[in-house]
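What follows is a single structure, written as structure tokens, with notes after it.
Shown here: the complex without one of its protein chains, the others still in place.
So, subunit A:
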Amino acid sequence: MDLIKEVQNEFSTAQETPAFGAGDTIAVSYKIKEGEKERIQQFTGVVLQRRGSGTTETFTIRKMSGGIGVERIFPVTSPFIEEIKVLKNGAVRRARIFYFRERTGKAARIKEKRRF
């Protein structure tokens, strides 16, 4: 496994990403290519999970768009990600909050983590 890590280091683009996990609300700015042009789009939502390690690590983020749930999966080290902003630290008890998909309305609230 060590040799795999060495290869990943060789290719790593070394981006600084803030620490975030399941339950956090984050805003991801990512580049979109339309033909020749490049523009930046934002996706704001709740992180459902982080999985994998190294260059293959991804996170799933969910938002409600006009009453319909939309989920996107981003690789953490993707060169298309411009910036990740942590808006809220959520207090959740598990690392993968798939139960959040079934929650709507008032039930779909996540307590904010208290920081001292």
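Here is the rule we use: a residue touches a chain if its C-beta (ideal position, glycine included) is under 8 Å from a C-beta of that chain, and two chains touch if they have at least 3 such contacts; residues count from 1.
Throughout what follows, contacts and distances are computed from a predicted model.
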Chain not present in the shown complex, as UniProt names it (candidates "Phosphoribosylformylglycinamidine synthase subunit PurS", "MaoC family dehydratase", "PTS system glucitol/sorbitol-specific IIC component" or "Large ribosomal subunit protein uL3"): "Large ribosomal subunit protein uL3"
Residue numbers in subunit A that touch the chain omitted from display: 1, 3-4, 6-8, 10-11, 13, 54-56, 75, 77-80
